[in-house]
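Before I ask anything, here is the structure I am working with.
Every protein chain except one is present and positioned as in the full complex.
So, chain A:
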Amino acid sequence: MSSAAEIRGFVRSRSRRPRSWTDLYSTGLGLAVVAAMLSQPASALLAAIARQADPSRMGAGVALVMLAGTGFLAAARAIGPVTLPPADAAWLLLSPLDRRAVLRGPSGVLLAISAVAGAVLGVGLLAVLGTPDHTGVRLAAAMLLGVAAATGGMAAAVLAQASQTWNTWAGPAIAVAAALAVAVALLGSGAGRRLLAAAASAPPAAGAVLAAMAAALAGLLVRRARRVLDRIPAGTLLDASVGRGHAAGAAVAVEPGSLTWSAEDAHWRGRTLRSRRWPALPAPMAPAWQDWRRLGRRPGRLAVLFATAALPALIARTGGGVLEGMTAAGVKGASGLAGTPGLLGVSLTVGLMLVGGLAAAAASTSGARRDGDNPALARLLAVGPRRILAARALLPGLLGGAWLVAVLAGLTVTGALPAGPWWLLGAAAAPALAAGALRMARRRPVDHAMPVIDTPMGAMPTGVLVWALTGVDLVVLGCLPLAAALLFQPAALGGFLAAQALSGAAVLSVSVLREGRRRRDPL
């Protein structure tokens, strides 16, 4: 019987032309260009981390690095982590070939990806903790620690794919890591500050020992993961590979919308549900109740959603603790954004808040999205589109508004915003977030017939741009008073609050009124 390597070689020989010296030259040149591009920011970063860090910012910074690592592992678990290209999954996985040999390539890629991600996380950790001395040793230890954590975590994820016992523990372990990050964030500005400061100023040898121990543990996990590769059930690998195929198809066709339904169907296909009585609601609310019920059946998603509401406060604390508006003392006398790092920070935070609010609202618009993509059930229900849209705006408005209220309250409590009823602005922005989320849910697929325009940053396909901005546009328009209030930070919020309530209600009203004029099916 042929080996997996021989089969792959055979396939490669039929699908590609033989490699020539020009291929090697192109690859080498490409790598050199990438190295040249990265060298400048890398040296700037190294220069920036060679400093004594501010202890008040350490907790938030360490928490962000921990959350990034946890998110990386959660994403890896959601993807597989071990997957095969669809063709390999179809032809090689269910063949008599040695399973470990078939999976050697994908597992090697996983190891490389986690090593790079770990190195970046390590540098991030050092950037937060600072390097009072021995920068080289501390950098090496931090990178080793990051690589060990990421590769060890990835190995554990592979083990979870192969073993039910590991799989049972993997989810809670990620949740505990996320909770630990939150605890670090909370304690870092209080009781834990001294501990973090001590860790930052510990002798480099201590860091090196810790990194070596982590590397040894990671090595053991990676070795064990390699051994169990052939024990990953074929069904698990096929499911993961189908998901990867959908993702690749969506990327090639630049059609991200197609990915969401396959992920949604895959989620529910594996669940055992118990039917509950449909509440006696008036006609437009009865179909809209579907999103409420769906959300109630995904409490984990709701918990993650509201946990992310702490991120803006964390970022604000890492960046300096105070969001400086245009009237803040630090900005006076400076001209433009380049001269006002505080203003840049507040602009980024406003952008993050609006995108986050939109994402929170969009978590509950699957019904509108389904009706937009496949109106068959909407036709059977025969409810007026305006009435049903108005009913469907309730939940995304509630979720988006609650998320913004939590964010603004967090920023006020941590002192990033001056004292005042900022949270009310979040509640007033809820209708605009609902309107944006519903517009996003009902947008048409990417129109690839739209022109490609040349910009200084390269060719820009306007179809993708329009698709990406559909929904965001309404949120930006409807939340202008909120953004202005955060930028100018006035002493009295009353005027901005009234303007926000008005603009939010206006954007949603116009959105609902225009719905009657939309044709559901262009054919």
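Following the convention adopted for this analysis, a residue touches a chain if its C-beta (ideal position, glycine included) is under 8 Å from a C-beta of that chain, and two chains touch if they have at least 3 such contacts; residues count from 1.
In this text, contacts and distances are computed from a predicted model.
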Open item on the list: Suppose you had to identify the omitted chain by its UniProt name; would it be "ATP synthase subunit b", "siroheme decarboxylase", "Deoxyribose-phosphate aldolase" or "ABC transporter ATP-binding protein"?
Closed with: "ABC transporter ATP-binding protein"
Task: Sole contact to the chain not displayed, among A:381, A:409 or A:450 - done: A:381
Task: From A:10, A:25, A:278 or A:488, residue that would touch the chain that is not displayed - done: A:278
Open item on the list: Suppose we count only contacts with the excluded chain; which residues of chain A make the list?
Closed with: 264-266, 268-269, 271-281, 283, 286-287, 289-290, 293-294, 297-298, 366-367, 370, 374-377, 379-385, 519-521, 523
